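A single protein chain has been omitted; all remaining protein chains appear in their positions.
So, chain A:
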Amino acid sequence: MIKIQSLAHQYHHAPILQFPDWEIKDAEQWLLLGSSGSGKSTLLNIIAGLLKPQNGEVILDGTSIYNLSTREMDQFRGQKIGIVFQKPHFIKSLNIYDNIAIAASLAGLPIDAKRISLLLETLGLAGKAKKYTEELSQGQLQRASIARALVNHPSVLIADEPTSSLDDENAENVISLLTEQAASSHASLIVATHDNRVRNRLSKEYLLS
């Protein structure tokens, strides 16, 4: 479960962003909506432990994440939070399998080869494990980034505009995979988007004005 309380953040010379309190129960799936500049990415970064807010707290599975030390925060993020970015980014010197496996080792978890294979198969990438990122299409890379986000059985899966750079078919595939995989992993899902194709695909909405 995630609780967001009294969150506020301000970038240099920009108006202060204030976020309404929010509670996300286990396995709930939320759309984070809002116009451009409303603070969707900022809020996702704060929930992911990537951006410390100037005020308020984020409690994930009973842990107030900004009370953790930097090292504890890194490990906590690696183990509990899966992140899918708008543009899938991978370590170029590693193949797809190693890019997913490294998510486990960097989080201090053992590499579960069976789970990686299962995820790749489920996401339609069974034959792509040994391929490098430049050999895959944008849609395949986005699916691989979902596999990487799910490999450590996270409590929460965060996706920031995961479909905005994809065509209709790939966008549909990606959103389906996100919802299905989050459900099967029993992870909470937060998808920040302004993509109309994704509207109505998730049960709950959180609107930033």
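As a convention for this text, contacts are C-beta pairs under 8 Å (C-beta built on N, C-alpha and C of every residue); 3 or more make two chains touch, one makes a residue touch a chain; residues count from 1.
To be clear about the criterion, contacts and distances are computed from a predicted model.
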Taking the list "Ni/Fe hydrogenase subunit alpha", "Chemotaxis protein CheW", "Carbon monoxide dehydrogenase" or "ABC transporter permease", the UniProt entry for the undisplayed chain gives the protein name "ABC transporter permease"
Only one of A:Glu57, A:Asp74 or A:Glu172 touches the unshown chain, namely A:Asp74
Per the whole complex, from A:Asn55, A:Ser105, A:Ser137 or A:Ser184 the residue touching the absent chain is A:Ser105
Where A:His13, A:Lys92 or A:Lys114 are the choices, the one touching the absent chain is A:Lys92
It is residues of chain A that touch the chain not shown, namely 41, 45, 48, 50-51, 70-71, 74-75, 77-79, 83, 85-87, 89-94, 98, 101-103, 105-108, 111, 148, 161
